[in-house]
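Shown next, in structure tokens, is the structure this report addresses.
Removed: one protein chain of the complex. Kept in place: all other protein chains.
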Amino acid sequence: MSNQKLKVGIVGGTGYTGAELLRLLATHLSVEIVAVTSRGEAGLPVADMFPSLRGYVDVSFTDPETVDLTICDVVFFATPHGVAMGQAPALLAANTKVIDLAADFRLQDTAVFEEWYNMPHSCPDLLEEAVYGIPELNRADIKAANVVGNPGCYPTTVLLGLAPLLEQGLIDFSAPIIADAKSGVSGAGRKALITTLYSEASDNMKAYGLSGHRHHPEIDAQLKQLAESDLQFIFVPHLVPMIRGMLSTLYVKLTANAKNVDLQALYEQHYAKEYFVDVLSKGQLPETRSVRGSNHLRIALQQQASDYLTIVVVQDNLVKGAAGQAVQNMNVMFGFEEHTGLDVVPLMP
Amino acid sequence: MSNQKLKVGIVGGTGYTGAELLRLLATHLSVEIVAVTSRGEAGLPVADMFPSLRGYVDVSFTDPETVDLTICDVVFFATPHGVAMGQAPALLAANTKVIDLAADFRLQDTAVFEEWYNMPHSCPDLLEEAVYGIPELNRADIKAANVVGNPGCYPTTVLLGLAPLLEQGLIDFSAPIIADAKSGVSGAGRKALITTLYSEASDNMKAYGLSGHRHHPEIDAQLKQLAESDLQFIFVPHLVPMIRGMLSTLYVKLTANAKNVDLQALYEQHYAKEYFVDVLSKGQLPETRSVRGSNHLRIALQQQASDYLTIVVVQDNLVKGAAGQAVQNMNVMFGFEEHTGLDVVPLMP
Amino acid sequence: MSNQKLKVGIVGGTGYTGAELLRLLATHLSVEIVAVTSRGEAGLPVADMFPSLRGYVDVSFTDPETVDLTICDVVFFATPHGVAMGQAPALLAANTKVIDLAADFRLQDTAVFEEWYNMPHSCPDLLEEAVYGIPELNRADIKAANVVGNPGCYPTTVLLGLAPLLEQGLIDFSAPIIADAKSGVSGAGRKALITTLYSEASDNMKAYGLSGHRHHPEIDAQLKQLAESDLQFIFVPHLVPMIRGMLSTLYVKLTANAKNVDLQALYEQHYAKEYFVDVLSKGQLPETRSVRGSNHLRIALQQQASDYLTIVVVQDNLVKGAAGQAVQNMNVMFGFEEHTGLDVVPLMP
Partner (left out) sequence: MSNQKLKVGIVGGTGYTGAELLRLLATHLSVEIVAVTSRGEAGLPVADMFPSLRGYVDVSFTDPETVDLTICDVVFFATPHGVAMGQAPALLAANTKVIDLAADFRLQDTAVFEEWYNMPHSCPDLLEEAVYGIPELNRADIKAANVVGNPGCYPTTVLLGLAPLLEQGLIDFSAPIIADAKSGVSGAGRKALITTLYSEASDNMKAYGLSGHRHHPEIDAQLKQLAESDLQFIFVPHLVPMIRGMLSTLYVKLTANAKNVDLQALYEQHYAKEYFVDVLSKGQLPETRSVRGSNHLRIALQQQASDYLTIVVVQDNLVKGAAGQAVQNMNVMFGFEEHTGLDVVPLMP
């Protein structure tokens, strides 16, 4: 990169992932936010909607119809599913890279996409070149990518929690992989819904997604790819009364071979060079607040039955689970240090 | 009353005050819930919307268009402002009493009503006979009333917090009465709004109602009536991250005469026979959770400056501040023991 | 029972289970609270410590050294582990029945007790006649019991969640039974600890009990007894930022035989006559708040993989998980209607 700052656009800046991108990019010294679009709020200073950004973000929302995003080096889509795939081809044609925080470029199988998202996929060809954006799994591909499908929040925890075992072939697929996952309420987005009102979600907990959660096929596909095997995956998401934070408890059956492996050491070595993945010492268990506001993800192992392993993974669902990982992907794509703009110390308490 | 149960109807059963009426009436041995209306949910079992009522409430929502509420002895309106005044005349004509939990019958001055609620008042004549429903202030009138305007949540705390002083003429009106009031989020109702989402309202606090809160004119009118005097009233409501609970801190200037009065004793004697109003001992301050789920209201006095008194009042905004007081009014109107159905011990912790 | 009220004593009335016993017994028309002991608070009116009980509980704490509890018909121990077994023999000798809310009478195997609770068991003979107090599992034995070991909060959810399957032999024990359990913070008790401070536990979630939770051996023993088989049990408890509420997500492998069984119907029939156990309709999932403050426990089934079943169970950890179940046991032991004093409608929102 030259001295010039990277020109960044954000489509859909009024939701939580949009606001979170703004929070992180506001202190990223190598980028310049040139446009934040919102159909409904065009003209409103961004900091009037999010007073937390007063003094840090000076732009106003612009109408997506009138702004030319091809002047950007990269455009983030913090929009509902289906928006990015409509605009990506034109942007790519103008050499603008695309990072989609929705699901348009997460699932390689368009039939699966169309089944779970109830819409046709408008650019299956782009899907083929799109890269699934977890740098710890696909760094080289992301570096070369023009389109990144930023993963769902739950998938990030499950995939990074299991990657060391999968890579070593230590999971016995005769039993299903079980992910009992818990998310803070911000994962439901900044949408006016009764179910996520304070008075409904506070001092309360529930399992949800009885008929299937959209992250199920996403995790399933990625697990099978990492495993190079078929497997069964059981996924039960829960809603927990906290704003941010995600904790996934993973239960896997180990192969006979795993008895000869020091699993703690395996995890520590696997992630030794990863800035954002932290394997806790034996005897520690992670809390979600230990990553509040930051892009870190922490993992701990626990073994109760000799041939089963429990893996506990925590992240901030809006950061490593969404906007932070998107910025990390951008850093990889444009050759910045991977943690640029992401050195936010977790907020404790 | 004969042995027959009182026939009760609830118009608007899908909000928090409606649900709270159902919770309380479900164990009131002398009433029978004959209809709970909802335009949008007709046919749905009430307990499907509110699973907390499974086993306690067996009725389904009925369409307000098709149900004949004149078979009821009393109808509660847990509706938006403006609904009760449309239906009250017909009900009264059929000898069905009306208790409105919205604002239609709270303000005697229709001009003030129309200014604050942006709608004409359709039955000003009924307004004249309507009684403002705080039994501790207007018990005799409520007993004889056919229409009760159940007060707002904030007004109940301010009026009961000041009544002993006002009755004795101990407030010096050369300074304004100040009410710094704090409410749990359920006071905003069960409406899909971004501002009351968990992720917006949790771990957060704000003052609101900058341009004036609708309870301001209500309190103002009642204060002047109790004081038999003009006075200035400053009212700043705040939103606090708790589901239920309201705490009002009241600041008044005392008359010179008040120096000769034992104010603690005055309050204790004033409320000695009131089942639901509890004056704490000197040296105690109330917590909102001490009334969680119950119809009790607790008061404490604190004096920092010689001629100013601070009064702290707590209640559950959905009970004494809404549905509980409505049931208390019903008990008064129909000659039941005033605490029938209201002996719910506060939930602590 | 004659018309005379049952004389009840509570040893250890300053914790949450003690306070909860008081809340429930305060409106139980057939009992009289004759003593609430506390070494540290003797002389203090109970309602001064718990203002929520003002107007409902008039007794003061008494010194355990000076009070004669043998005048009681039944004594509840809401004390740390190890207290009840010290006092039970004398009480039983005086025909006073004992319900222990701690662990003294939960584990039949004294070696296991001593390993997990780090203390010798002082009356192994009493242990033999003690009954494990889940009425839905052991009603007849409880009816005849003099000593009841009231179960831990987690065990109640796991055992009632699995009983229908275990009784029918539908679980395949070649895979472990997994209980991923989540508890509100009140489960940790009313003890001054840094880890359960508001600023530590709020907006935060964690797994805990890495080295083993004391409810593990308790559940393990009961499961094996119900199953009449050996089995593997994996138990991961989590702490969730809510005051009350427990949600356990249970994962079991089904036998081949289970394919021919309508599991939903099995659960509904199994619990059809149980007042406090509620099997939700197919397609519903329970929330903890749907039982807040009440003795109800709700169960739902979900099946993602053909040979695995997920069971979701919710209860209020302080009620069905502790004090409410203790009162239910008392009702069974003394021949009251089982829900006497327990008809508290859950508090929603």
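Order as written gives the chain letters A, B and C; numbering starts at 1 within each chain.
In this text, contacts are C-beta pairs under 8 Å (C-beta built on N, C-alpha and C of every residue); 3 or more make two chains touch, one makes a residue touch a chain.
Keep in mind that what you see is a predicted model, and the values were worked out from it rather than measured.
From the options B:E32, B:D48, B:E274 or B:E287, the residue with contact to the chain not on display is B:E287. Only one of A:S174, A:Q269, A:Q284 or A:S306 touches the absent chain when the whole complex is considered: A:Q284.
Seen across the whole complex, the unshown chain contacts chain C at 16, 184-186, 188, 190-194, 196-203, 241-243. With the whole complex as reference, residues 175-176, 178, 180, 182, 184, 199-200, 202-208, 210, 212, 232, 234-236, 238, 240-245, 247, 249, 251, 253, 283-289, 292, 300, 302, 304-305, 308, 310, 312, 314, 349 of chain B touch the missing chain. Not every partner is drawn; the one left out touches chain A at residues 16, 19, 23, 26-27, 50-56, 186, 190, 202-203, 243-244, 275, 278, 280, 284, 286-287, 289-294, 296, 298, 343-349.
Rule of thumb we're sticking to: only the chains that are shown with their structure count from here on.
For chain B, the chain whose average C-alpha position is most distant is A. Computed centre separation for the pair chain A/chain C is 39 angstrom, with centres defined by C-alpha atoms.
Measuring from the averaged C-alpha position of chain A to that of chain B gives a distance of 46 Å.
Chain centres here are Cα averages; for chain B and chain C they lie 37 Å apart. Of all residues in chain C, those touching 2 or more other chains are 202-203, 243-244, 284, 286-287, 289, 292, 349, listed in ascending order.
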